[in-house]
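One structure, as structure tokens, below. Some questions next.
All protein chains but one are shown in place.
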Amino acid sequence: MTGEQAERLKRRFRENGTEWRQIDERVDLTRFIMMAKLEKPYAHVHPGETAFTFADGLIVETGAIILSGSRPGARRAAYLAETHFALISENAVFETLGDFLSLTRPPWHKLCGPALTLICGPSRTADIEKTLVMGAHGPRRLIVGTAPPELIKEMLDEGRA
Amino acid sequence: MRLGLFIPCFVEQLRPQVGLATVDLLDRLGLDWTYPDKQTCCGQPAFNAGYGGECVHAARHFLELFRDFEQVVAPSGSCVAMVRRYVELDGLSAGERSLAADLAPRVFELSEYLVRRLGRTRLGARLKTRAAFQDSCHAQRSLGLVEEPRRLLAEVEGLDLVDQPNLDCCGFGGVYSVKMPEFSLMQADDRLAAALDANCEMIIGTEPSCLMHLEARARHRDLPIRMLHIAEVLAGERA
Partner (left out) sequence: MKASLSIRLAARAAARDGQLRENLRRSTELSLEKRRKLVEDIPNYSRHRGNLAASRRESVRRMDSLLAEAVERLESAGIRCHLAGDAEEAQRLVLEICGDLRRIVKGKSMVSEEIGLNAALEAAGKEVVETDLGEYIVQLRGEAPSHITAPALHLNRRQIAELFERELGMEYSEDPETLTAAAREHLRDRFLKAQVGITGANFVVAETGTIILVENEGNIGLASTLPPVHIAVTGIEKILPRLIDADAALRLLPVNGTGQRSTAYVSFISSPAPEMSGPQEVHVIFLDNGRRRLAERGDARALACIRCGACLNVCPLFRRVGGHGYGSVYPGPIGILTTPFLIEGAEGHGLENSLADACSLCEACAEVCPAEIPLPDLIRGAREEKAAAAPALGRITWKIFGRLCAHPTLFRVAGWFARRLPASVLRGLTPAWSLGRALPRSSRYRFRTLLAERRRR
């Protein structure tokens, strides 16, 4: 992610109501995961709880996170939770949706899994007098953490050990 | 330069001052214009009502009458929009269709002609009043005329022009005014209210039919507001 992209992403996230933590150090990554108060990702989320998922990328133009359905339980968690923490590699950045849809590797079916979701912020509705209310049926808060891929890999390797 | 003048049929009958003002303007600009006496109607009412087949008769007549002019000008966006669509009408011969295509780019609404063709905006007019500008649907959308009338009016001395963009159609719409009168009146009332709420004494526009419709409603409700066509403003009081 370039500095310029980060600037634009920050603006989009703010518009969407998405909270963003840019993670550089291992200690910050640990803190991020602790905030999600989970011992391991993909726990079966019950409504009202916090969900932690990995996500597969970011689209700068809209500020969307990409959540592949190949991750078991992630899709369910992302809709049911009260607060959704999503951890993404800071290099998995697409400028536009078109760029993302034009990917040939991995092939679409592999990436998409049974269902792929683009999430642009907390759930919301404006069905009452066009007044924006956050947290309709899905999460009230979306908190995105971006970290260097090596850091994430390090954490995962340690987790497996 | 041979310039033909087309006067909309209800300007002819109901509001000739608009026609005379147009003529005054063309004279003042030193233009050599001709008013073909045999003109009738552009045929728009039939076309919009779903009787394109009848509009064809009006189209043929218009094409024949105006074919040899270098340019044609009319103080009405909706008439010009209609003429530019003659080429789409079913029932024209190949020759007529070709003539329609040839004539289309040579027919102009008045403010379009003044600004885009002649490059003139300052015409030395004066009108001390506060007025709202009425964007007609055809001028805006079919002819893309948004800036041109505003530029002309910006040069009118003493004119306090209130721009109210993004208002709904005035509600005339030809036979719509009698087929859907409830809507037509609500629309007219909303437009009049917008002007009155902005303390305007007048509404100035490029489309005689809009102005006629608003005037008819305003008079019925005894509202203190007058409608004026842009030609009447530009050919009116001198600065």
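Note that the chains are named A and B in the order they appear, and that numbering of residues resets to 1 at the start of each chain.
Just so we're on the same page, a contact is a pair of C-beta atoms (placed from the backbone, for glycine too) under 8 Å apart; a residue touches a chain by one contact, two chains touch by 3 or more.
Quantities reported herein were computed from a predicted structural model and do not represent experimental measurements.
Within the full complex, the chain left out of the display is in contact with A, B.
Here the missing chain is touched by one residue of B:3, B:23 or B:115, and it is B:23. Checked against the full complex, the candidates A:30, A:91 or A:125 give a single residue touching the omitted chain, namely A:125.
Subunit A meets the missing chain through residues 12, 15-16, 44, 47, 62-64, 69-73, 75-76, 78-80, 96-98, 101-102, 108-109, 112-131, 133, 135-139. In the full complex, subunit B contacts the hidden chain through residues 7, 9-17, 19-20, 23, 35, 37-41, 43, 45-58, 60-61, 137-138, 141-142, 166, 168-169, 171-174, 176-188, 212-213, 215-217, 219-220.
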